[in-house]
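Okay, so here's the structure we're looking at.
Complex shown without one protein chain; remaining protein chains in place.
Going by the order they are written in, the chains are A and B; count residues from 1 in each one.
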Amino acid sequence: MSELLTCEGLTKHYGAKTALDGVDLHIGFGKIVGLLGPNGSGKTTLIKLANGLLQPDSGSIRIAGMKPGVESKAIVSYLPDADWLPGWMRVEQLVKMFGDFYKDFDPARANEMLANLELSPKDVLKTLSKGNREKVQLILAMSRNARLYLLDEPIGGVDPAARDYILHTILSNYSKDATVLISTHLIEDIEPVLDEAIFLKEGTVFAHRSVDEIRENEGMSVDAYFREVFKC
Amino acid sequence: MSEQFDSSRPIYAQLVERLKAKILAGTYPPGGHLDSVRDMAAAAGVNPNTMQRALAQLETEGLVRTERTAGRYVTEDTMLIEQLRAATAEKFAEEFLEKMRGIGYSPAQVAELLARQTKGEPNHE
Partner (left out) sequence: MLKNLLKYEFRATGRTYGGLYLVWLLVALAMGISMRDEVWDNGSSQIWAYLMFAYFAIGVAIGVVCIVTIIQRFTKNLLGREGYLMHTLPVHPEQLVASKLISSMVWVICSGVVGILSVLLMLVGLGAFEDSKTVINGETITTGWGDVLKFSWKEIQSIGGEFWSELAWIIVLGLAGVAVLILCIYAACMIGHQFRNHSTIASILAFFLLQLIQGKLDAGGGIRVIVGSVAAMPMAYSASGNPWLVLLVTILIGAVYFVLTSWLMKNKLDLE
């Protein structure tokens, strides 16, 4: 198996609106990939399809050769772009719950990260600030030894110091067997950590290139290139 | 992030320059052991594959060698490091002189300025 995420002709409509239109993607192991595009370009739809939260209208999506299902879910760690954990639970209960359900979850790593970001395990999730809630959710997602991490806007709501810590975490968590897909519009911050960039434009793949190759051939950063491609 | 990068050039090329500077300066001493690619990448805030690529470049230039099990080491070939240091110093000096010429300094004036500066005397002109 040489590919971790494969999309072929992946198409998804919401009523009359087309969210994804014939997307072909091939992503290998050991990569950190940026999924870049303006709002409404289909980033979240793609990630949800990979998680089986949405069903494609046509085409296919596979994780390590498997259709989204129980087996793929065991190796995919997902961070949605919204609050998705039960708000009444304490942080320590959430850590326990992730440990109960995911065999690849490392509670020691989660607790260490909570301590580093000065988050109290006793706190009830819904009493935390939005930024701290996002940190907890990201910590839970990153404390798994998954094969594929699907992070939907992981750094949008947190302060720059936490953002650095999070990117550092993603890097120190790097494994040759695992791939991290990060959807974001904050390209400048994450550019140095990326191998590849996927540009989504109106539901289609505009470009899928290596970051160094873009810099070399376009003579500009991926962030600058992005601004040029999506100029209003 | 931990390090800032010039936006228009490939990151790996900038990493090569920075790693070289550290070897020349002795921050990474000859024969010294280097951290794992992952740790070096995390410290620099860059992608591990990018760091890998930069290290591979240093390897082809002979500044770094890989031992199959023990990881990466800085070369013990001090001659090579000296040569590179001399070449780099020459390059920097040329660039500096070029800049000084741009503001009307003759090489003699530059030499005088540098002599004063390195003695720690302030310029009273």
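One rule holds for everything that comes next: a residue touches a chain if its C-beta (ideal position, glycine included) is under 8 Å from a C-beta of that chain, and two chains touch if they have at least 3 such contacts.
On a predicted model such as this, the values are computed, not experimentally measured, just so you know.
Chemist: Where does the absent chain touch, in terms of which shown chains it meets?
Modeler: It touches the following shown chains in the full complex: A.
Chemist: Which one, A:Val70, A:Ala108 or A:Cys232, makes contact with the chain that was left out?
Modeler: A:Val70
Chemist: Per the definition of touch given earlier, which of A:Pro86, A:Pro160 or A:Gly219 contacts the omitted chain?
Modeler: Of the listed residues, the one touching the omitted chain is A:Pro86.
Chemist: Which residues does chain A use to touch the chain missing from this display?
Modeler: 14-15, 48, 51-55, 69-71, 73-74, 76, 78, 80, 82-86, 88, 97, 100-102
Basically, only the chains that are shown with their structure count from here on.
Chemist: Go ahead and note the Å separation of the Cα centroids belonging to chain A and chain B.
Modeler: 35
Chemist: List the residues on chain B that touch chain A in their complex, please.
Modeler: The contact residues of chain B facing chain A are 1-3, 5, 7-12, 38-39, 41-42, 44-50, 53.
Chemist: Which residues of chain A touch chain B in their complex?
Modeler: These residues of chain A touch chain B: 30-32, 164, 167-168, 171-172, 174, 189, 192-195, 211-212, 215-216, 219-221, 223-224.
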